[in-house]
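The structure under discussion appears below in the form of structure tokens.
The complex appears here without one of its protein chains, the remainder shown in place.
Each chain gets a letter, A and B, in the order it is written, and its residues are counted from 1.
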Amino acid sequence: MQQLADSLIAQGMFGANPPRDLIYALFIFVFSLIVFLGIAFPFAGIVSWVERRVWARMQSRCGPNRVGPNGFLQWLADGLKHICKEDLIPADSDPALFKFAPYLVILAFTLPWAVMPFSSQLILADLNVGILYMTSVTALTVVGVLMAGWASNDKWSLIGGIRSAAQIVSYEIPAGLSIFPAVLMAGTLSMQGIIKAQGWAPWTWFAFSNPFTFIAANVLYISALAEGNRTPFDLPEAESELVAGFATEYSGMRYLFFFAAEWGNLFIIGAIITTLFLGGWQFPLISNNAVVMNVLQLITFNIKVLFLVFISVWVRGTLPRVRIDQLMSLCWKYLVPISFVDLVGTAAWIAIWPSGNSVAPWIMLALFLAIVVTFLRRVLHYFRRSKMELYLSPTI
Amino acid sequence: MSIRTEEMTLNMGPQHPSTHGVLRFVIKADGEVMREAIPDVGYLHRSIEKIAEKVGYHGFMPYTDRVDYVSAMFTNQGWAMACERLGGIVVPRRGEYCRVIAAEFNRIASHLLSVGTMGMDIGAMTPFTHAIREREMINDLIEELCGARLTFNYMRIGGVGWDLPPGWREKALAYLDHFDPIWEEYNALISYNKIYVERLANVGVISTQDAIDYNLVGPNLRGSGFKWDIRKDIPYSVYPEFDFDVPVGTGEFGTLGDAMDRYMVRIREMRESSKILRQALNRIPDGPVLAKVPRNFKPKAGECQVRVESSRGDMGWYAVSDGSAYPWRVHVRTGSFAAMGMINKLSRGLMIADLVTLIASLDVIAPEIDR
Partner (left out) sequence: MAKSYFGNIKDAITTIFEGLAVTASHLIRKPYTVQYPDRIPVRVQDTLPIRYRGILEVDLDICTGCLACERACPIDCIVIVVEKDKQTRQMLISQFDIDIAKCMYCGLCSEPCPTGSIHHTTEFEGADFSLESMIRRFVPEPIYAYKPAKGPETDPRIIPILNRGMRYVNEFAQPGSDKPAEKVA
């Protein structure tokens, strides 16, 4: 950012002696707007469409397919509809907090984009504590959700808010502990630093570098799903138990904010894991042109993230919801000990092979591919067993 | 300084998403743990029993569809059997076979809805649509048989209203060929899922003695390990001619009589129904399907009680005739009402999320409770 601003100032675009700090601030402001309004919010919307389509196909349905090509503009239509709706505020609620809570949630959703490493140069701010910053600002969601649950003055909302608080606070621990194996391997907290410590090839990614990091990546994904209130951990908004949980009393734009944040958070979850374990934007150096490389890296990064987003949609289409006590026991009895073992194991691994074991990544990768192949065979098994002709005719 | 705590009174329903119709529960909860849940019934009371006294024997048949709209064939059959016993009418054998075929298809459809909503109440949406997809195919079949998808009005006093249409048997058998292997897929998707098993096992445990004391019937009773099926124990219609098992709860995933047992009993019962259907479709005899019953059916004065194994268990139909064209009194005894009586006892100490599981596992249908 600074280089770009400097070069424009040198060209005399802002007069002879411009206020430099002001121009930097202006640049950051404009770029943030582009990121938030041009990437974050449309992404949240598009994910909502993808989720509904993928989910529908898993359920033998069609999903939204009327607005735009294949229903692609459904998210815009839904967004517009929500914005046009009446902003209802319950009579006995705490109006100030009730109005403020969605903004806090949306704030927690937008802040992490500041350190989002889209490519080697496209990053708003490469903080030296990037990953720490990311985990801490995403935890702001809990304040918004708790506030919404409390201010609604509805018992279902209150239970949803309290559940959310308990859940997010608990799952911060395994999430935080699972980040550290990657940090240990890279030796830095900076997002770009962690990515640069990995290569473009799968056997150079941290996820496959040793068994502990592989498990850590999975634990982190599970914890991140729980922090993002996604199935199977969607207890705060458990539809069949709490009506709509903390969002019961919300409608219109404020309701939209909650769900934009939920869907947008999927990108952040994917980005964290991609950065830490899946090689981030790393792409083989095939061109010396910085623009070409940046575009390729941007595409690589987004493909990885979108694949993780797809997995979360897929999991949501498959799994039931856990109960609150099972949620807690999963966290404290399973994920926390496992992530501690991972942390110690990774540390020991680094102590034994400081420059990395050259065989382990290949074994890990082979194991992973074996799992994928087994999985595909099961998919084909279920596919072949289905009597297709019954599916193809709408009436028997 | 001590923190003052108080019980929270929650009002669940009648418009709650998981109360399966209009049920209401007043929940006294301490945080997530319930002290008790008090069921409040009566939101769907339509005085169906009183209507019977006004519309006559033939005319009451469509109303019986509304007693339990998820498994209307059984209510049809119960009323038809009550009238036949009052009037001393013998149903032709083909008629009985048609009844069994329709009723067993309806049992599968009803159980599909039950296990599907069970998944949805636990939070998994996909099993529900898969179950509904299978149910739609059954509805298509039944629509071809009797012209309606929900309120069938298929049976008549003395038989059934329509014979099997030409080519229907082949379609039904083809459907069963499709249906049987679907269960492997459905079980892999949800029944054996660890999260699902954990949610259902050891929840809402009903001991065998409690189940008998509280007068539970059907899959709820069999889930507690007590083998009692009207089709076997007080046989009616042509059920003695078929070879089928009565699945009972085994407590394989937790305690005997928990929600998972009731769920598994329903899944296994569907397979048994499929077995009965195959036998019935292959063995159906020729002949008339409807006995000759006068339009103004006037049975002799007297009373009768018939029992039908509905998909929600032992359904009793009690009718009193005074010799006129209108029944003097009709009473229906349904399984859901008894199951509602058990909820208060079972709910103590459960979590709020478990109440949803409990209601779904007891498979209560709001119109059947209130009638």
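Here, contacts are C-beta pairs under 8 Å (C-beta built on N, C-alpha and C of every residue); 3 or more make two chains touch, one makes a residue touch a chain.
Keep in mind that this is a model prediction, so the values were computed, not measured.
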item	value
Neighbouring displayed chains - absent chain, whole complex	A, B
Options B:I195, B:V330 or B:A366, residue touching the unrepresented chain	B:I195
Identified contact with the non-displayed chain, of B:G42, B:P240 or B:G287	B:G287
Interface with the unshown chain - residue positions in chain A	54, 56-62, 314-315, 317-319, 334, 375, 378-383, 386, 388, 391-392, 394-395
Interface residues of chain B (partner: the chain not displayed)	55-56, 58-63, 65, 88-90, 92, 95, 126, 133, 136, 143-148, 151, 153, 156, 158-163, 165, 185, 188-190, 192-195, 197, 287-293, 295
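In this section, only the chains that are shown with their structure count from here on.
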item	value
Chain centre separation (chain A, chain B; CA means) in Å	44
Residue ranges of chain A in contact with chain B within the complex	55, 58-61, 155-156, 159, 162-163, 231-232, 234-235, 238-243, 317-326, 382, 385-387, 390, 395-396
Complex contacts: residues of chain B adjacent to chain A	8, 10, 16-18, 31-32, 119-126, 128-130, 133, 137, 140-141, 171, 174-175, 177-178, 181, 184-185, 188-190, 193, 195-196, 198-199, 351-354, 356
